[in-house]
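One protein chain is absent from this view; the other protein chains keep their places.
Showing subunit A:
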Amino acid sequence: MFYYSIKRLLMLIPVLLGMTLIVFAIIHAIPGNPALTILGTKATPEAIHSLNRSLGLDNPWYVQYFSYLKDILSGNLGTSIQTHAPIASEIWPHLAATIELSFIAMIIAVFVGINAGIISAWKQNSFLDYTAMILALIGVSMPVFWLGLLEQWGFSIKLQWLPSIGRDDIRNGVDPITNLYLIDTLLRGRLDQFWMVIRHLILPAIALATIPTAIIARMTRSSMLEVLKSDYIRTAKAKGQRMVWIVYKYALKNAFIPILTVIGLQTGLLLGGAILTETIFGWPGVGLYIYNAIQYRDYPVIQSGILIIAFIFVMVNFIVDLLYGLFDPRIKYR
């Protein structure tokens, strides 16, 4: 297992290199001259030339690529054109906001999705099964922006139960430490703010969780249906074991590999910035950050944002790969 992890980690290097190359290529494929963008249309050719030189843009592409790579490895993601601030320090609060939201959304999705899937499989063809699967179908098909608006209209405007926008109240802002507000409020001992942060999380987390919940529920159902028919489930019954226990302990562990795959993919997607949800709920996450950067044609930010999202996606799947072995001893890591 240890050697496998090391080997798998080494195998990430070419993947990550390829990823940086693609991101680099995309940015270079965009027409237009950065120097021209920075200096404006009235810049003299000399000024453009000297800026190109100081930015290193007169070098051949591979030299540019390696200096780009060197920058990334030293933690330098460049400077935002819009704010002139270093991206590396600017992006973290946004990333933290997305991580917090995705984490809560995934907890909801895993909990609701797995349970709905299990009950559907256990009580196959019952009213419960049909209800759960119709809801799952609606869940996958419902556009997130519409669901988000519906939630805001219902729970924020009509019922006035929950806030509709942002991570915290403007007049009662969280003083950040890690930028993960749930942790920060606890670190500062502000339970009232902790509760406020949770209230802000509920609506966007539910909107964000719908699709993963539905996908996880359907995957759990089909995987469980297969497992529940197997001989070892009959053996467990013949021992006199309770059905609840059989389903949740015996069957679920066997059915978990495909569910884990889906959870991994969905987590990667959510962390990659749920642009729609973040825009609707004014959630200052990476999605919104990149969305704004695109509006301002802030290429360094777009480039770094894509790079970080791709990096997170690769890492989540790496972790999922390692987890497989935890659930199924037959998966041998050589």
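Definition applied: a residue touches a chain if its C-beta (ideal position, glycine included) is under 8 Å from a C-beta of that chain, and two chains touch if they have at least 3 such contacts; residues count from 1.
Here is the rule we go by: contacts and distances are computed from a predicted model.
K.L.:
UniProt names the one chain left off this complex as which of "Peptide/nickel transport system ATP-binding protein", "DNA-directed DNA polymerase", "Sarcosine oxidase subunit alpha" or "Cytochrome c-type biogenesis protein CcmE"?
P.N.:
"Peptide/nickel transport system ATP-binding protein"
K.L.:
Just one of A:42, A:84 or A:239 touches the chain that is missing; which is it?
P.N.:
Missing-chain contact among the listed residues: A:239.
K.L.:
Touching the hidden chain in the full complex, which residues of subunit A are there? Just list them.
P.N.:
230-232, 234-242, 250, 253-254, 327-330
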